[in-house]
Structures are given as structure tokens and as C-alpha cells.
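One protein chain omitted, others in place.
For reference, chains read A, B and C in written order, and residue numbers begin at 1 within each chain.
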Amino acid sequence: MSSNWGKNLKISIFGESHGEGIGVVIDGLPCGETIDMDELLAFMKRRAPGAHRASTPRRETDAPTILSGYWRQHTTGTPLAAVIRNNDTHSADYSNIATVARPGHADFTGYVRYGGFNDIRGGGHFSGRLTAPLTFAGGVAKQILSRREITVGAHIYSATGISDTPFDPVTVTGELLREVGAKPFPTISQKAGEKMSDAIEAARLELDSVGGVVECAVTGFPAGIGSPMFDGLENVIASLMFGIPAVKGIEFGLGFEASSLKGSQNNDSFVLHDGKIQTKTNNHGGILGGISSGMPIILRVAFKPTPSISQMQHSVDFVNMTQEELTIHGRHDPCVVVRAVPVVEAAVALALLESMLGQGKI
Amino acid sequence: MSSNWGKNLKISIFGESHGEGIGVVIDGLPCGETIDMDELLAFMKRRAPGAHRASTPRRETDAPTILSGYWRQHTTGTPLAAVIRNNDTHSADYSNIATVARPGHADFTGYVRYGGFNDIRGGGHFSGRLTAPLTFAGGVAKQILSRREITVGAHIYSATGISDTPFDPVTVTGELLREVGAKPFPTISQKAGEKMSDAIEAARLELDSVGGVVECAVTGFPAGIGSPMFDGLENVIASLMFGIPAVKGIEFGLGFEASSLKGSQNNDSFVLHDGKIQTKTNNHGGILGGISSGMPIILRVAFKPTPSISQMQHSVDFVNMTQEELTIHGRHDPCVVVRAVPVVEAAVALALLESMLGQGKI
Amino acid sequence: MSSNWGKNLKISIFGESHGEGIGVVIDGLPCGETIDMDELLAFMKRRAPGAHRASTPRRETDAPTILSGYWRQHTTGTPLAAVIRNNDTHSADYSNIATVARPGHADFTGYVRYGGFNDIRGGGHFSGRLTAPLTFAGGVAKQILSRREITVGAHIYSATGISDTPFDPVTVTGELLREVGAKPFPTISQKAGEKMSDAIEAARLELDSVGGVVECAVTGFPAGIGSPMFDGLENVIASLMFGIPAVKGIEFGLGFEASSLKGSQNNDSFVLHDGKIQTKTNNHGGILGGISSGMPIILRVAFKPTPSISQMQHSVDFVNMTQEELTIHGRHDPCVVVRAVPVVEAAVALALLESMLGQGKI
Partner (left out) sequence: MSSNWGKNLKISIFGESHGEGIGVVIDGLPCGETIDMDELLAFMKRRAPGAHRASTPRRETDAPTILSGYWRQHTTGTPLAAVIRNNDTHSADYSNIATVARPGHADFTGYVRYGGFNDIRGGGHFSGRLTAPLTFAGGVAKQILSRREITVGAHIYSATGISDTPFDPVTVTGELLREVGAKPFPTISQKAGEKMSDAIEAARLELDSVGGVVECAVTGFPAGIGSPMFDGLENVIASLMFGIPAVKGIEFGLGFEASSLKGSQNNDSFVLHDGKIQTKTNNHGGILGGISSGMPIILRVAFKPTPSISQMQHSVDFVNMTQEELTIHGRHDPCVVVRAVPVVEAAVALALLESMLGQGKI
């Protein structure tokens, strides 16, 4: 089992990188919601390869076909299924890695898990390409939230050791979130973005790759959504976020930094502001006890560097049990983080929609 | 909904800090497993208050009574229920916080979520006390894993800005894990532990608190457990871990640090060792593509400082909508991390047992 | 795994007939609901043994203790746990059946399933006694529904080949449902009830037992609750109903009888009545396409005769693999149906509450 998620909003993702097609079934969407297809395709394009030199030159139109659940410009309330056909596949590129495990990839673990039966071409079901249907689903969720004045946005918080201006956890606005998302290289600081972009290009020329951190914020999310213990917003978001390949960490609010503070430094005082309860600071990242506080939700997701690099690496042929030298050809993103920004937004949007549906709030 | 978790191993936790009792129902345990009650109580005692000056002086015997699912010294295979009665409750300590939100606590968010009906005494269902049944369940899981040569152990990785010696992700042994766990102040370095302990005491005397990071390792876990996307080991562990109060972040392997590395630095080469496939380094923390690699599983969990501090704080009365000054009396841990170490182990053990059961491996 | 049910309203039932205690955790109840304890105990008493000569003379006070989730006379919204201690247990009665399978019981199948580790005393977790916590949970659900003008009631439709007056599927009222439920022997026709009662007594004197059918109706349930395919009301009710021991069949509306009709006979015409849409007849039992139609919900549940009879029976010792003659002593209901009436109501109430919560309708 692997690719089902959710209780009230159920998503079922399928497909392999070089198979017939990939897609998603979304069950539990509210009925009567319009999907702006141009906006959805623009959102998916942010994830699509080829938009930036930091991404793989593989070109997929990634155009989803909706098979069900959408009629007369509205969601029907019954399962919405979308399929993306795989077109531009070069399976030959992967022929020599059939049994030599690529370091940092799931070739070996997938082999053990599935007894050698899983489709390994292009990473198969483990491929980052599977984030396309996730982004589709999240794009639908984003629009549903947006209609309720809830904005989800993200930027590259850091990459190659260079940091962008972080979101201000108290004053971040939906406008800023939309503005950053519209950029081809989504950083708040133009200068930081250029530096990162140059450093990524330098890594690419060294046949290497880099990692990074994506920061996501949500504005307009109402207080009182979520639950203590296992259905908290942090649990729900994290359970989805680790479904994105290369994610190795997640933190909310100050996160790991909070662990070195004192309570008097970390606690956020409550204040009355225009007759509404807010916190003066927002170290808690908008979530207390698993439940939203009404302050912006803030989280950061750590991505490891793309494991596919074109330098020679040492590895093992897991079928023939021999030590091997491996050089990966293929086409790969030198930095997965650029394209990961909308995927993180998608995961957060889905998690929040799920939590709101679970409380009958949508 | 809040306190149910799991697909194959289902745990249902109930209770409030100052109510009649707290407990857990564990459904899906394999039958025929012996529970060493002395070992289980010793494990739970590591979480219990009063064991160390860093913890609240509230004394709970925390003795669980097993009501079902255990007969003639073996699990029956049917639901195992355990109840812990609440004895030493001082509800009066909390009387003045009934409507003034304690900063960093879930008083306000819980009020919005439950419309003022939730039992707020001692934090109610949000209390850290609810980790006692979680620890009970995890202690049972640990023994079941241990019988299969799988050892789960944790230590205080850092607190008050002081760091312990980290686990070596390649050479860490079950012996070390058991040894650290047996210490009253669970650090690998005695000296680091003493420094932390002093710094915690200093914070306590300043009526303040501190946070910290718990690092957990698992040895002996077989390769091939877990799944891509949403049922990956990282997803499953994270979905449970954020159920522990005060957790604000989680990372696997190098985690956030990997985000600033290059692929050539972060990738772990595969090597043949005694005819078995291993990785030379273990930056991936034993999990690739959501599936175990056979290397030690390594993860770190960030805890914010205990929000209950005895210094005066600014807050809001969320019923009367007035600005207030708040001084929390009560009895509180100046550092929640010391007692959190076995809770993290418990969560990891439950997540791993769940994943193994899901694949019919136990 | 066995005793967890539900998505939005999760119930986790635990316990064995002769163990320490039995109980239930209910997660997902709406907050702020008052429970009338007298009414709840009266409802549970309808299921308790000893109320009628048709039931086992075993006397359990069956008084549930609420451990959590209820405070200041209201549900808190966090898990509600209730425990019933086992007092009046005569385990010796069952000593000779330890390894000789009682015909019609789960002794043999449970032995295979749990490898001989399950607690077999009094039927263990398979015992009809486990319907006490189910009835508790259902009693709470009934009160929550009742507050919304939804009434769930049942009667003995048939037993010993004698039939009661069936519910009129169009005109049945909440008053009638409450009236029948209040009777010690719940039949609409006094005369039919007396005949059944006599026939049950006659069977008891012959050391035999009888089965029967319980019919349940729900009035006031709004149209539009439920879903096509797998989350339909029929699916949800059935998935819970077969959790009651001895249930071997369920049907909705005309059920099996509809299978021998023609479409022109079975179809219910829609009519306008006081400006509301109704059906003229109600052969569909209030559910079309898995979704409520606003007409009374009608269903019937078939119970096999109590398998515990005191006549000599042929069986096998499943440990020693020998053919044996078996005479069951113990105390048993000659007809399980009398006490099953409130259990069926409980299951229906839980299923309906689950479905309403899933759509945010409560």
C-alpha cells in the first residue's frame, strides 16, 4: 500500500514515470466548486520541468485530462479523476541502472520491497514526476481555499547555503504569497534568488546537485481547525509532505530553532487587536495543540540535494551482488527545490482542506 | 476526532489530565506475545514525573491496569486496553487560567475548537500526561520489536543550546541504545548531560523553561519495510510524532543539514559488507523512498520550551475579551525533553510495528 | 484487528466476557452534548441480562463508568471512554469447553485465528457481552439524534416462526418507536409477543434455543445523507450490524421480498405532500443510491438461534483432535433476539451519526 491519503478528502495517486500515464482520484471534494482551468494549469506549470535552467530539460506537457467528477464547470461531489499521459520518455537512459542502485535513490529499497517487480524506469512510482498529480489535486484545493480568503504560498527559503528573506510570520499577506508564487524563481529577495540560481548553475556544471528548504505560509486560515494528538494540523500536513520525494525534514513556526530558546523567549503573548484575539509574535507558526490559532501558518520543508548526479559514484549491483562504478546519464534537476515550491503549497492546501472538511467547515 | 491512529495497529488514546483516568486501546497486536511487566513499568517510569529535578514534582504512580487483551501472560490478539487512574490532581492550581489563555498552550485554540466544552483542568486532553498511555503502547511495541532483534533508543541530542555526542549513524548499536535509555538523564556524554542539567536548573530558578532536541535511532530494522508516497516510514513516524505535545519539527538522517549540501556530499555509496548490501555513510537515516534500507534509522525531534513558566506573562481572557496579566503557578517541567525521550522511542516503535504489520512481516 | 469502526465517529471496543472489564472509546463526538444518564442506563438495561425470562439469569449491573470526554454535564469533544467492570463471572462453567468447540460458536475459528492465545472464558472477545459497550455508545448517539428530532426504534419482527405486526414504512412515528422500546418484550402486538414469549419458554424447557428477526425504523432522518457506492447508508449500517454476534442477514426496505417483485410493483412513486417531496409507498426503506430519501428508514436483521444449548451435541476437541460429545452447562439466553433489539438500535444510531458527521450535518 502506498499512495492513498486522507479521511474526508481522499486522494489516490497512481502511475510510474515511464508507464502509460499518471494521475489522481480525489474523492470527497465539495460539490459546486468551479475550477479555473487556466489558473490550475499555470499552477501546475510552476512544477513542470523546463521552466527554469535549474530544472531537467525533459519536456512534459503535463496536461491533465479530467475523466470524471467535473460537469458544467463545477465539481459534482463525486470522485474527480485526472490523468496525465506520459509522452517524452527516454527509457533507454536508464537501462544501465536496472540493477545497480543509484545512491540516494529508492532503487535498492524498492527492489527489496517489491521483490524486483516494480517498474524501475525513470524511478517508476518513486519518481518526482508523481508530484504532478499531487500538484493537480493541490491546485484544486488551493482554489477552493482561496474562494474562502485562505491563501497558501511558498518560496525558496534557502538553497546552496544562500538564504532568502523569510516570511514575516505576523505580517505576511496573501498578496505577497501570490506575488512570490508568480515568479519563475520564487524568492522574495531578487538578489538572493540570483545568487541561488548562479550557485545551482555552478553545481550543474560540476555535474553535481544541491538541496534546499521551502518555506510555506498560509494566511486567512480560521482559528479552531485541527485536533489534539494524531489529527492535528501538523500531523496531517507532515503525513502528506513526506510523500514528496527528497523531503527529509519539516518544522512549524520556529521549529528546531525553538528548541534552543527559553519559554520566556518562545511563548507568544496573546493580544487583543481590533477586537480579535491574536498573538504578538508568531513563534508557534499558527498552530497550538494541533489546532489553528488564526495567525498565519508557517512551516519549512527540507529537501536533500537531487540524488541523480552525473559524477561517477560507487555502488552495488543488488542482483548480481557485485561492487560497481556508476555514472548516471539521463536528465535531472540540479536542484529539486525550485519545482518543489508549488508541490509544498499543494500538500499544505490538501491537508488544510481535509482538516476543514473533517470538521464540516466547508 | 483526534486520538485514533493507525491502520493495522490501531491505537485509541483517551483521557484528560484531571479527569477520572487516562488510557489506551491497542487493536491489532499480534497474539502470543509476552509482555515483561517489570520492563514495561521501568520504561514508563522514564517518562513519569518526579524522576529528575528537571521534571515536575507532581507524583503519579502511573500504574496501568490492563483490562483486556492479555491472558495467561500473552497478548490474545484482541484489543488490549489499559487504564491509568488520575490520583494526584490539584485542579485548584488551574482555577485562574480557566479563561485567560496561557501563552504557548492550547487553551485558546481548544476553546475555539470545542466551544468551551473541553475539560481544561491541567490542560485536559492536551496535557503532556496523555503521553503516558502512548508510552504504555509504545513500550509494548518495543518489546515485540526487541524480540525480533530490533532496538529503539533515544537520547537528548541538545538542550539549552548544549549538545550531546550524536549517534554515529553507521556504527550505533543496540547495546548503546539500551545503555543510554537506562540513565536517569539520558545523554551519551556524561559531561554534556551535567551541563544541560545545570542549565535546566538555572532556567527553573529563573522561573523559566528550556526546549531541546531528542535523537532516536533504531538498529536491526530489516530492509524493505515502508512504501513510497503516503505510507512511507517517514510519513508514518511523523504522523504519530506530532501527537506529542510541544513537538515542532522532525528530521530524518541529515535532515535540514542535508538541504545545504551537494548531492556528491549527501549521497550514500552502496557497499558490499560481509555479503550484505549497506551504505558507507548513512546520511539518508536508514530510509530511502519511504522504505527502510537496513541501515540504522536516525531521526531527530524538536521540542519547544515548556510553555508553562512562572514568570508574569501578557495574555487575553478569551471569554471576557480583556487584556490580562497571567502568572502560572502549578507544577511544571522546566524542560520537557528529559521525559520526552521514552515518548519519542514509543512513537517510533509503534510506527515501525504498524508498518511491519501492514506488510505481514510480524 | 477487529474492534475499531468508523471514520468520523470512531468507536474502539475492548474486553472479554470474563476479563477485568469491557468498554469503549468514542472519538469524534460533537462537543456540548448533554447525556441524560438515566435515559442511557434505562436503554442499556433493555440489553442487560435478567430483565426477562427469555434472557440468561446472569446478573450484571452493567453500570458504565465514564473516564473521560464528559465534563460539567456535556461532551467535551475529546474521546469519551467508558468502562464496565465484569463482576458476576462463573469461569468454571466453561472449563470443559476449553478445547471442545461449541457448535455454532467461534471457539474453533478463534482458536485458528489467534493460535490458541485468545481468552476463551465465556466466549472472550466474541461474547455477546461485548454488545454492552456498543449499546452504551449507541445510546449516546441516539440521544444526540433525538435532540435533532430523529428517532431510532426497533421491535421483534419475528421469533420462533411467529410474526409481530410490522412497522408501516410510511406512517411509522417516533412515538410508536419510543413506545415499543419501553416494553419489556418489545413487540407491537401484545398477543404476538405473548405467543413468542411462550414459544421461547417452551424451547428453553427443551434445552433448546430460537432465533428471530429484529426490525428497526428511523423517523425524522433528513434526505441527502449518505453516498453512492461504499459510503452509502446501507454499507455503513451493515458494516456495523454484522459486528453483533449471531447476525446472519440484513435487508433494507422490502429487502429479499423485493427480489421477487416487478419494477412496476416495487418502484415508489414520488408525490408532493404539503409542499415536500415524499414517496407514496416506501419499498426502498428510506434509502436510494445509498442516500436517505427523507422517508422512514426501514431495515431488518436476522439472528440465528443462540448456539449455546444444553442438549448433548457432537463436536471435536480441536487441540487433541478427537471426536467428543459436548453438553454445555453455563447460563444462556434461549432467545438472543429480545436483548438484541436495543443493540440493533444502537448500531443504527451510530451509523447514522457517523454519516451525518461525515457530511458536516451535526
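Heads up, the rule we're going with is that a contact is a pair of C-beta atoms (placed from the backbone, for glycine too) under 8 Å apart; a residue touches a chain by one contact, two chains touch by 3 or more.
Note that the coordinates shown come from a computational prediction; the quantities given were computed from them, not determined experimentally.
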Checklist entry - Given the contact definition stated above, which residue among C:Ile66, C:Ala141, C:Ile188 or C:Val213 touches the chain not shown here? => result C:Val213
Item to check | Touching residue (missing chain; options A:His125, A:Lys248, A:Arg300 or A:His332) | outcome: A:His125
Next on the checklist: Across the whole complex, list the residues on chain A that are touched by the chain not included here.
Outcome noted: 1-4, 8-10, 12-16, 19-23, 25, 27-28, 31-32, 65-69, 71-72, 74-81, 83, 113-115, 117-119, 124-125
Checklist outcome for this item: Listed in rising order, the chain C residues that touch the chain left out are 1-5, 13, 101, 103-106, 108-110, 112-113, 125-126, 130, 158-161, 203, 208-213, 223-232, 234-236, 238-243, 245, 247-256, 258-272, 275, 277, 279-280, 283-285, 287-294, 302-309, 311, 313-316, 318, 321-323, 337, 358
Item to check | Interface with the undisplayed chain - residues on chain B | outcome: 7-8, 78, 228, 357-362
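Heads up, the rule we're going with is that only the chains that are shown with their structure count from here on.
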Next on the checklist: Can you report the angle of the rotation that maps chain A onto chain B, using C-alpha atoms only, to the nearest 5 degrees?
Outcome noted: 180
Item to check | Innermost chain, where centres are averages of C-alpha coordinates | outcome: B
Next on the checklist: Going by average Cα coordinates, which chain is farthest removed from chain C?
Outcome noted: A
Next on the checklist: How many angstrom lie between the centres of chain A and chain B, each centre taken as the mean Cα position?
Outcome noted: 26
Next on the checklist: For chain A versus chain C, what separation do you get between their C-alpha means, in angstrom?
Outcome noted: 46
Checklist entry - So which stretches of chain B touch two or more other chains? => result 1-4, 13, 113, 125
